[in-house]
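Here it is, the structure in full.
This part shows chain A:
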Amino acid sequence: MSNLPTAPETLADYVSGNLWLFFAIATAAIMGYLTLNALFLIWLERKISAHIQRRLGPMEVGWHGVLQTVADMLKLLSKQLVTPRAIDKPLYHLAPVVVFAPVIASVAMFPFAEDLVILDIELSLAYVFVFGGIGIIGIFMAGWGSNNKYALLGAMRSVAQNISYEIPLILSALSVVLLVSGLEPVIINDNDQLRPASGISLIDIAIVQDAKGWWFVLVQPVAALIYFIAAVAETNRAPFDIPEAESELVAGFHTEYSGMRFAMFFFAEYTNMIIVSMVATVLFFGGWSGPLLPGPVWFFGKTYLLIGGMMWFRWTFPRLRFDQLMSFCWTVLIPLSIVNLLVTALVLELL
Partner candidate 1 sequence: MSTEPNPEPNPAMAPDGDPEVYYLNMGPQHPSMHGVLRLVLKMRGEEILEAEPVIGYAHRAHEKMAENRNYLMFLPNTSRVDYLSGMIYNIAYCQAIEKIMDIEVPERAEYIRIIACELNRISSHLLWFGTFLLDLGGITPFLYCFDDREEILDILDSVTGSRLTYSYGRFGGVTMDVDSAFVARTRAFLARMRDERLPKYRRLVGDNVIFRERCEGVGVITRDVAFRYGVTGPCLRSTGVAYDVRRAEPYSIYDRFEFKIPTRVEGDTMARFDLRIEEMEESCKIVEQAVDGLPEGPIMPAKPKKRYRPPAGEYYFAVESARGHFGTYIISDGTDVPVKLKLRTPSFSNLSSMPDVLRNTMVADTIAIVGSIDVVMPEIDR
Partner candidate 2 sequence: MSKPRAEAEHDSDEHETEKMSRILGSSVAELAESSEHADYAKYGYHHVYLANIESIPEITRHFFDAGYLLEMVTCQDRRDDAGTMRLVYTFNHLAHLDRHLVHADVAADAEAPSITSLYQAADWFEREVYDMYGVRFSGHPNLKRILLPEDADFYALRKDFGRIEDAPQES
């Protein structure tokens, strides 16, 4: 992918010397991981949904169908790319890329273990949220560019939903940020130098939890719940999957996309899932921290467990109506997250 966002300038400070080599290797690794991850997650989702529904799910391609999603991907790759006639060409063609690219950039900033992070940026949490917000533009481009009323409706729903749910998402994350910054200034040993922990850096949040020995979910359960709900909504998954609401809007914003372009939307959905789960892991579940096993195992174990939860959600609940979805956000989640934030601040002040 040539249109990766360029690395921030601070990268140069961090990596001495062979910048481009490092960049290439990191990108390839991320791409490879994300592809494998999406293939695995789709297979996992199909298996989980099948077993919840007392079916077997994919069985015939490979052992218990593990290669099913590989077959799906190959097929989508070789499928004709239908381009409808009356579309807005630039928007239509650019949309999958815009949806797809930012999610790759986000992964680079996660600390899989204390010393395993591709990009250690001070504002990594903010970056993740910023990149998460770009995808929505892609969705709107897809809906608008397709010249299809279903796609347009889906895109408009998607924009309204994502923008609304970003508020509780960030507010609940802020509670953690406040917690890190507001706790007795934890000093972290970094290159033999002491510096205050930054609440807006993913790695610092994880380090704080690791050092304290407990996870923030214990002191911030409400924020964790709000984050989880908002994250499901951000990834447009059931019960908040109204932008693509199959039974209402046919396929929503990607109604007119076929073959690989459709696959990119599909891919982006599952990659988004892993990103929001990784953020949750770092914010509330201590990142890599855990006994016995090495850090990355804990990190990915927690992440995939959260994803499993999201899948469990999806296959249990019916879909909300659009106005209910919005009113749930504005009348329940946002007030609750504000109250939570205020209480956190108050308690920190009193301590």
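As a selection rule, all candidates are chains of the complex that A comes from, given by their letters.
Please note the rule applied: a contact is a pair of C-beta atoms (placed from the backbone, for glycine too) under 8 Å apart; a residue touches a chain by one contact, two chains touch by 3 or more; residues count from 1.
These numbers come from a predicted model, not from an experiment.
One candidate among 1 or 2 touches chain A in this complex; it is 1, while the rest do not.
Note for the complex: chain A touches candidate 1 at residues 49, 52-55, 148-150, 153, 238-239, 241-242, 245-250, 255, 315-324.
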